[in-house]
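I'd like to ask some things about the structure below.
The complex appears here minus one protein chain, its other protein chains still in place.
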Amino acid sequence: MAARLTVDCLGLSFQNPVLVASGTFGYGDEYYDIMPFSRLGGLVTKTVTAAPRQGNPPPRVVETDSGMLNSIGLANVGLEVFIREKLPWIVQHAGGARVVVNFAGFSVDEFIGVGAGLAGCRGIDALEVNLGCPNVKAGSIHFGADPATVREVIAGLRGEVGLPLVAKLTPNVADIAALAEVAVEAGADALSLINTLPGMKIDVKKRKPALGMAFGGLSGPALRPVGVACVYKVYRRLQEMGAGVPVIGIGGIATGPDALEYILAGARLVQVGTASFVNPLAAGQVVAELAAWCENEGIGDLSELVGVAHHGGN
Amino acid sequence: MAARLTVDCLGLSFQNPVLVASGTFGYGDEYYDIMPFSRLGGLVTKTVTAAPRQGNPPPRVVETDSGMLNSIGLANVGLEVFIREKLPWIVQHAGGARVVVNFAGFSVDEFIGVGAGLAGCRGIDALEVNLGCPNVKAGSIHFGADPATVREVIAGLRGEVGLPLVAKLTPNVADIAALAEVAVEAGADALSLINTLPGMKIDVKKRKPALGMAFGGLSGPALRPVGVACVYKVYRRLQEMGAGVPVIGIGGIATGPDALEYILAGARLVQVGTASFVNPLAAGQVVAELAAWCENEGIGDLSELVGVAHHGGN
Amino acid sequence: MIPVFRWVEVSDIRKMARSTYELSFPEPESASKIGPGQFCMVSPAPHTSDVFLPRPFSYYRVDGPGTIRILFRTFGRATRWMAGLAPGSRIGVFGPLGNTFTLAPQARRAILVAGGIGLPPMAMLAGRLDALDEPPEIDLIYGEQAGDRIVDVGSDLPGRVRLHLCSEDGAAGQKGLVTGLFRPLIAGCDSPPAVYCCGPGPMMAALAGLVSSENTALFEVSTEENMACGKGICKGCVIPMTTPDGSVSYRYCCTDGPVFNGFEVKWPHA
Partner (left out) sequence: MIPVFRWVEVSDIRKMARSTYELSFPEPESASKIGPGQFCMVSPAPHTSDVFLPRPFSYYRVDGPGTIRILFRTFGRATRWMAGLAPGSRIGVFGPLGNTFTLAPQARRAILVAGGIGLPPMAMLAGRLDALDEPPEIDLIYGEQAGDRIVDVGSDLPGRVRLHLCSEDGAAGQKGLVTGLFRPLIAGCDSPPAVYCCGPGPMMAALAGLVSSENTALFEVSTEENMACGKGICKGCVIPMTTPDGSVSYRYCCTDGPVFNGFEVKWPHA
């Protein structure tokens, strides 16, 4: 008997738990002929900001051990063009997949403005708030690492936006569970964990940073242990709080077992990011491997596995 | 002409900049016949605590992508046995290498007590204060992630201990430069960056965490971009403060070019950790590769390269 | 045509010059539709290497029924891994990607300038230009730093293509830089030729200094930037372009390029 992969989350039904992560699948059209996102649980779009952005000087990407660094600088077409030119195509081609629009601002007001602008658009299933872009700062720490800012952004959006709100957090904090608590109290309907971790590579030949902006965000399998730990911690805290808020697991997922690590740690949904660059078919393969694994292990409903690692471990 | 690898640091002369990291070279005797630490810049001992410790339940180590997780739980022989049985052997066999003793406590008082106990011992060149063991907590965040605690520990030790004091910081904070600043203001003579990052692996077959304690510390090449970024950030902050305090780079160093990344980012010394498990000769090879690289590039004195990446990059 | 990602088995690998290898693999469907200038992303099969990201390589030759050849030089982790491949090794190939050189310029003459491992797209372009109904006269200038790096490309080029070799150490061809060979060639043209170029940034920048809209009918270059996706998604591979008002304008090497109008590229971008 084939396992049920359908997941209920955010008051929506996802045909499977595998989404593609923001910034790693564009607007869905680039890979569509190769890997239609309509087969997936959903598409999370590249972060959209109020104004179009050119992004940072090159080089913007570089390989590291089992990972990569990026300093894209939120290059995107801007809210207006996104709504006019990109969103309609996505909605039309979504099929059974959910459309999650990821966005950011450079101030609390901008966050709320962009969120409100998106809230009125047809076809968006949920909004993901990018609180963790390592290239945007608020004083000396990152914008999204400051609990007060996170509270303000989420509470402000909650007041303006009826759509399900997913807070995507940065792992670059001492206590991610505390940050998650703040986001949930402020009204987030789900938490996406994790965004990239600040990193740097030095080009030894040139004796300077390999990236044009020096710092970049680390992603890929190297990051997976950090992501799994964050999901596990936050899931536990949410259980303690009695909050039924779901967690979305992100970071270094390239195979079915990788996704299962997150699901067992407490994620209801997962997102595949960097792996799509290595193999554009990766997200579809994760779905297939999850299905095969469940069948093999006699799991009737994948959702049964969410958080199961908390009962065996400690 | 062979390059000069000698480095002056902490008022001491190191015969080369390559040390072996705490917990990854034991007390020097285990690998001595294979890789005598006397050829290295120095040996940093396994963390010593006041009482002997058995450590955590197994499994304690597991591989991850380009890295590993450990939850050893500071297993060690305890201060008394260390001083009586381990230290004399180390001092006797050090040759030209510097002896750095790493220690920790489970309270501010214990830190100071152990530091004071070590301060009276013959043959110790410097003390490294382990502020970042991810398996020891202070409330909900890690002991060493709290600036007030770091200040108390370092200032307290400073009052008791004449030896050079190296503060080894955890990267699991929102702003490592701020933490570094606190440690320097409190009297640290150098900063070791970085300790491991909290991580987790789930054993998918068993549906529970792969480690007995669930969480572990991530080390190895996967971590290198995080370590290099921390060293770069802290070096820059120290320059801005006008503090001449040196930085010791740690995290994922396995080759000469890996070490150069840290040196170019601002490290005066480096430590090789996990790489010794993969190849016990690794630390010696890093020294040889640094020498060869300098000769190839016409560098007369390796120290010239410290922080050079700050002038090319930004 | 729509790019395809597939796992293929290496059919052949051979050393062509110092640090330089030719790698062949099957590409059943698309081979005949690949244009000069296009590239593919090559990634290792899982667990066979510690290379993580795929790397871009220009197509070098497209043989008969669907064999592709690329030519590469060892620099770092990925190309060293590739040099160790053997017939039968599995690799991932994603392609064809990117745009192509303009094939039918209104020019009676074409000068192709290849610097180092910039050779592959220039060699393929020479063949395609020569196969046009009304082919231009074709000169291919090809230079290397060291003579022992020169690949014997001549035997594979159409007979009409004039090959001019140079090396900085003088060990093969004329001693000197490609720009040294280029100057007399362009000076000797009756009408403005089409100029195509692929090579290291500083070389292309130097060449850009020798051409103008007066002496050249067309100036196209193939650019390079670090890539992750190869498909316009990661937004990683920007090439700065000149703008009338001097502001920064980026285009993407993988989808807007790799071939750009050389007059529009901001030199040196590397």
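By letter and in written order, the chains are A, B and C; residue numbering begins at 1 in each of them.
Convention: a residue touches a chain if its C-beta (ideal position, glycine included) is under 8 Å from a C-beta of that chain, and two chains touch if they have at least 3 such contacts.
Because the structure is predicted, anything quoted here is derived from the model rather than measured.
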The complex has one chain that is not drawn here; which of the drawn chains does it touch?
B, C
Using the document's definition of touch, tell me which of C:Trp81, C:Tyr142 or C:Phe219 contacts the absent chain.
C:Trp81
Among the options B:Thr24, B:Asn102, B:Thr149 or B:Asn195, which residue touches the chain absent from this view?
B:Thr24
Taking the full complex into account, find the residue in B:Thr49, B:Asn102, B:Thr149 or B:Ser276 that is in contact with the omitted chain.
B:Ser276
Touching the unshown chain, subunit C contributes residues 46-51, 77, 80-81, 84
Residues of subunit B touching the missing chain are 23-26, 30-31, 33-34, 46, 54-55, 57-68, 70, 72, 75, 220-221, 274, 276-281
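Here is the rule we use: only the chains that are shown with their structure count from here on.
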Where the centre means the average of the CA atoms, what chain is farthest from subunit B?
C
Averaging over Cα atoms per chain, report the distance between subunit B and subunit C in Å.
46
Can you check how far apart subunit A and subunit C are, centre to centre, with Cα atoms defining each centre and the answer in Å?
36
Please work out the Cα centroid separation of subunit A and subunit B, and write it as a whole number of Å.
33
Two or more other chains in contact with one residue: find those residues in subunit C.
50
Subunit A: which residues touch two or more other chains?
64-67, 220-221
